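Here the complex is missing one protein chain, while the rest keep their positions.
Lettered A and B in written order, each chain numbered from 1.
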Amino acid sequence: MSLLLPIPAVQALQPLTILVAAPGISGVIAKLEARLQGRRGPRILQPYYDLAKLFAKESLAPAGVNAWFLAAPIVAMACYLTVPLLIPVLTTFGLPWGYMGDILGGGFVLSLGSFVVAVAALQTGGPYAQLGASRSKTFAAITEPVVLFVVFSVALVTGTDLPYALAATVRSSASQIVRPAHLLAAGALFLVILYETGRIPVETHTGTNEFGMIEEARSFEHSGPYLALLKWGSACKQLVLYTLLINVFLAPWGLASSAAIGSVALAIVTLVGKALVVGAAVAVIDDSFAKLRLFKITDFVSAAFLLSVVAVFTLYLGGG
Amino acid sequence: MQPVPGVFEGSANVVAVLVLLAEFGMLRQAVLRDQVRLYALQSLVVSALAAIVAAGRDVPELYALAGLSLALKVVIVPLVVTRLLRDTSEEIAGSGTLGVATSVLVSIVVAGFGFFAVGALGIHSRVLPTTALSLSIAVVLVAFVLMIVRRDVVSQAIGFFSLENGVSLASLVVAAGLPLILEVAFLFDLLVAVVVFGVLMRVHHGRTSSLSTSALTRLRG
């Protein structure tokens, strides 16, 4: 009889895992990318050092901004950490707060986070920050229908849009995994994730090319601990999205089916392992494609849209 | 809620979806060489599906068909077209009548129409699920869009060849028992058509020194 963790503790472990593991995942991706390009690359722990360094620095705010500018990184971080409460990060069974919101709710909270950052960037008067803010909102408007379609196909598969229910359906039989609707929706979600996390072919996330920047440009005017929070926040967002993809769509296995301490620990390890696999895939894509011109991003999004629409078609019209 | 199809049907559907996605890929692809590669990929997927049906539904003739269509559509047709491309040293298709995103949206609508139309017919086969049939009709319709919006001979020819892939897919669903001799005759016909398309593309290139069809506006009325 292994030791059972109290349910609230498991609940707390979900955002905590994300919080702690997120910079590490980013570090591995950066390292892998560098190795694929033939460079040695930064240490895997580099993002943690960066955060520590930034937290130790003083922070400056541009003249004329109000308290919102300073509050935004904290609010965004809070948003990104709320979502892990709603999705199956560690357990197969729904935790008490897991039913607070469905996939749509999670999506809203994520977009709220990025909205807050965009508003803060708008206050600064810095041209690049404003450019990034306006671009990220423009493109968000065209990725949103894709996300909605993904949610619809999920809802059609399961009859509900709770992430836990979907993961359970996928686990239930092999025929659920091979149905085209499921695979297509997962594919569309993956493309959306590439967009949301600012990866090639949408954006060079490590680059210094301001003209092509979308998400990265928004934090130009923040500094010190605030900048650290923003960076940490986007790493968390990335891991949250990866978790959504793997634990809901692609591989909802290895989750803890009880609150036993051993299985929860195992779930943490498998989560990190699976996220690393996804990260590796992203790194390979990063290295094998060129960044799209800004105006071609609609083409990229139309591909994701296509996948999700076909998913709904096959599901609704053929039971596939 | 509709019943969940079994693993065989599900996998077959996924393969059929890949055919449709390859078709969309061709619609989006501006680099002609890659378009030809996508066509080869699509043909490969169709041949694979024929082999899957042969194994799963115990129709041994389909193995022969899969092999033949592999040889013809994955090897010969792309070879013919790539050789033409090498000789003409043109790589990128001129812009089509519509932008990429618009033509994808149009094709989505068209494919949706195909889906609905076939779904409404209530045609069922014991070999493959109806979804595969809907998908094949969608492939045919998107191939039409491809032929219409592109303005170069290679893309238009590829559009026609992939239309034929869509028809092959449909025939796997509703006519898997078609005698092998007829299937072979169909494929042979396609081979002849490929040769003729190749000749005419060369004639066109020799005449206009380009692959674009935008100059073909002399005959009207």
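One rule holds in what follows: a contact is a pair of C-beta atoms (placed from the backbone, for glycine too) under 8 Å apart; a residue touches a chain by one contact, two chains touch by 3 or more.
Keep in mind that, in the parts below, contacts and distances are computed from a predicted model.
Asks: Missing chain's UniProt protein name, "RNA polymerase sigma factor", "NADH dehydrogenase", "Aspartate carbamoyltransferase" or "ABC transporter permease"?
Replies: "NADH dehydrogenase"
Asks: What are the shown chains that the left-out chain touches?
Replies: Every shown chain touched by the left-out chain: B.
Asks: Tell me which residue among B:81, B:132 or B:153 touches the hidden chain in the full complex.
Replies: B:153
Asks: Of B:71, B:109 or B:203, which one is in contact with the hidden chain?
Replies: Only one of B:71, B:109 or B:203 touches the chain omitted from view, namely B:203.
Asks: Considering the entire assembly, which residues of subunit B contact the chain that has been omitted?
Replies: Residues of subunit B in contact with the hidden chain: 121-123, 125, 140, 144, 147, 153, 156-157, 160, 163-164, 167, 170-171, 174-179, 182, 185-186, 189, 192-193, 195-197, 199-200, 203-204, 206-208, 213, 216, 218-219, 221.
By definition in this document, only the chains that are shown with their structure count from here on.
Asks: Roughly how far is subunit A from subunit B, centre to centre by C-alpha average, rounded to an integer in Å?
Replies: 36
Asks: Enumerate the contact residues on subunit A facing subunit B in the complex.
Replies: 159, 173-180, 183-184, 298-299, 301-303, 305-307, 309-310, 313-314, 317-320
Asks: Touching residues of subunit B toward subunit A in the complex: what are they?
Replies: These residues of subunit B touch subunit A: 1-7, 9-11, 13-14, 16-17, 20-21, 24, 28, 100-101, 104-105, 108, 111-112, 115-116, 119, 129-131, 134-135, 138.
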